[in-house]
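Working notes for the structure below.
As you look at this complex, bear in mind that one protein chain is not there, while each of the others sits in place.
Right, chain A next:
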Amino acid sequence: MLSRFSDVLQTAADVLAPPASRLEDFQYHWKMIIHFYQNYDDCNKIHIEDTRIPHHFHQMLQLIVDEEKEQQGGTVGPCLEAVVQRSICWLDALTALAAADRPPGARSLALTTGTALLRRTRQPFVNSAHVFRPLQRMLIQCNENPASPTEREEVELLLTLCGLVRKEPGLANIFTTPFVEDKSSLLSIPEDIQKLIPLKSKVQMPKKNPLFEVEMMPNPMRNISIVRTNSKDDSAVTKSSSSIADDNASCKSQKTVYEDNDKFLLIDLLLSYLNSADNQVVLRACEGIMIVSSLPEDDIANLVTSCSPVCETIIDKLAEKYKSIPPHTDPNDVDHLNITWAYVAQDFGDKGYNKFNGYRELTSFFSWLDYCDTLMKECHPCIAAHLSRTFRAQFLESAGELALGGAGSAGGARSATLAAALLAKCLRVVDSQELINEFSNWLVGEGEMSEWPLLLSLINNCLTEDHDLTLETLRFFETIIEKGTEHSINRLVLSRVCSRGYYAPQPLLEEDERDRLNDLSLARERERNREAMKQLQHEDHINEQINDILQHEGVDTKEQPDMENIHRVINSFLLLLPRAVLSDPVGADYEHYIHDAQRHYQLWLEITSTFSWPTEQGDNTASSTHSYDSRPEADIHLDEAFRPLHRTIDKDTWTTDNEHTKDNDTRDKTECFSQKLIIRSRDVTSSVAEDFDEGPFFRMLFKLLSEMHLRPYQVNLHLTSIISKLALMPHLYLHEYLLNPMLPTTKKTQTLFKTLQDLAKKLTMEIPRIKNYKKVIENTRLQLMSEDPSYDESGDHNQLVESLIVLEEFCKELAAIAFVKYQHGMHMHR
């Protein structure tokens, strides 16, 4: 009442007296506050919002903002100067109120007022001891007090301080332990203010506050500064406020080595809010960490990694969220999620939104992962390196490995399936290169060890009888390839292929082999088969179509030297299955496959452009020779050149393959080809055609491929999708290994084409035994095309026929890929 009355008196006085200056106004509001507290009685249960205090605070803030607008060149105005000089101990009062919460609600008001002062003024002089000491004291109030009613206000203040540090990195010193001098002086509130706002009980040392977990040195070092400041900032401060910058935090002498005990309190305090139940609070803490971590100063980055457990805490939280995903979550639900950090806070508010088992936990986990990923991309490289190492050690190796590896144990298959789905999704969504690298290295291994245990257990998971596990693990591999790094693709795919050990010309068999392939494997059946005529027509039709496509795509059938060969490659794939069992003999969709392949090949060229692969990308000239080899027909071309050369092996021209690939267009094509051929023939003769070990990954792929008829359609789709991705890769040897049906190998060496041939043979024999098989094929195709989800769920599937259709389409796709790569080669060499 009294305060209102004096306000009225003042208003009355204003009418009579000349208008007061801003400082007088400011002093007036301060006096009113003092007056209020002098007369305040704790028994009076009034809430602060029902007093005039908020009004006075607001007015004081406004006066400071207004005067700053008029201030020239960053000089300090009289109101703010009074605060900074402590002639008006407003900041100390705010600190005392935040501690005492008198009257109820004062704590929240004090925190928001402090925050507003820092946010609304352009130059709050935090460098000055009279400003930063109260702020440090106020920080003591911002410790993790579970479900503190003022946690939002607390974390806003912390975020604001992060913002100040972001703009003036030297201020970070204020929030490190060496600078927080001793706890007793920090806890004590200046006498004058204490008298005014007595604390009911003595301020207790908050238990969980990181400020007090530090053993302070008995003789606190004065004048130290962990973060160097650039002198430019300092001079700006001194110039504008020489009178008040006497105890300037960022002007202190330099110290860039920390003691073991040093702590970066600002970050530590923020970390304590990450466990809040209030998403908005967590969000603010995350933002604060990101703002400070993204500073370009090395000193700050070192402070963050060496003096705070930020990386460990963040990754621990990721692992914790991962572990809390319910084991019965449906792996299919994982894939559809699209979650970014910060968003969760809002999303949970949208009640009635579709939810499924585990939705909440999944959302929380992937949102946190996105935060880690975003932080990785934005933060200082030192922090990123530390964070990614922690990610691997504390998340991938502890949480991930356990679940993936346990497929053999009881219930293990289920958890391995979910783990594969989750980790595949993780890899799919992460975007920062460091995280992708850590992920890849974890999966495929590093160093010399070639058979990486984790990789082997993943491969084994694909080969179990559990189709769900196979499916999710295949999808994981698909992601590993899509997000492949040079290292991971080398390890997973190329480690064997790059020796070209599969290549074994068989001079004696060659004619036979060639004949067989040229006759497109069906010569004998053709004679017996009643469909012989139709098959012939079909082959003619396919040939015509290929010609059409080649012409349409601008490849002139007459002018290109290697036309024959690409034609043969395409033919081998398209005529793998006899017409009688084709579900789509017309093959109306080649064009579509070609366009898809063009698009995807372009992507792969971009992805691998930085890889040091022996590909066309490595070459800068169109006439360079070995790029020719990357075209599917290269070897046929070579083989044709082979016979005459074979008889005249000249040991002097022997060079290693390596030298050869480095060799640039100094020689003409024929010469280079002949050299390579000589090497190959030597290889063959010296190591009498050893069978090629394709390695565990290809072995698994080929095995699944040869057993397509035993597995569900979805598994086969992903399997073929992986192989076509590999076939798209612009790698010399991988290319010929997968896409050259005429590749000479030893009998037992497994290749893609041989596997497909075996499968085709099996299907061609089995399928005609089905009653009314043509109709069944036709119906199955229609059903698969309809993408009717009820078909997927119905138990009535003819896996045999489904796998036939997958094979049929897969062959079209491979033909298209071979063609597109050929076409690209042609364009490059024009």
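Here is the rule we use: a contact is a pair of C-beta atoms (placed from the backbone, for glycine too) under 8 Å apart; a residue touches a chain by one contact, two chains touch by 3 or more; residues count from 1.
Following the convention adopted for this analysis, contacts and distances are computed from a predicted model.
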Protein name (UniProt record) of the chain left out of view, among "E2 ubiquitin-conjugating enzyme", "GTP-binding protein", "Ras-related protein Rab-2A" or "Geranylgeranyl transferase type-2 subunit beta": "Ras-related protein Rab-2A"
- prompt: Of the residues A:129, A:342 or A:498, which one touches the chain left out of the display?
  reply: A:342
Task: Could you tell which one of A:47, A:323, A:592 or A:748 touches the chain left off the display?
output: A:592
Message: Using the document's definition of touch, tell me which of A:467, A:500, A:600 or A:699 contacts the absent chain.
response: A:600
Task: For the chain that's not shown, point to the residue among A:731, A:781 or A:821 touching it.
output: A:781
Message: Which candidate, A:714, A:757, A:779 or A:799, sits in contact with the chain we can't see?
response: A:714
- request: Provide the residue numbers of chain A that touch the chain removed from this figure.
  value: 62, 65, 116, 119-120, 159-160, 162-163, 166-167, 283-284, 287-288, 290-291, 294, 332-333, 335-336, 338, 340-343, 345-346, 350, 352-354, 374, 378, 583-584, 589, 592-593, 596, 600, 713-714, 716-718, 720-721, 724-725, 781, 784-787, 789, 792, 805-806, 808-810, 812-813
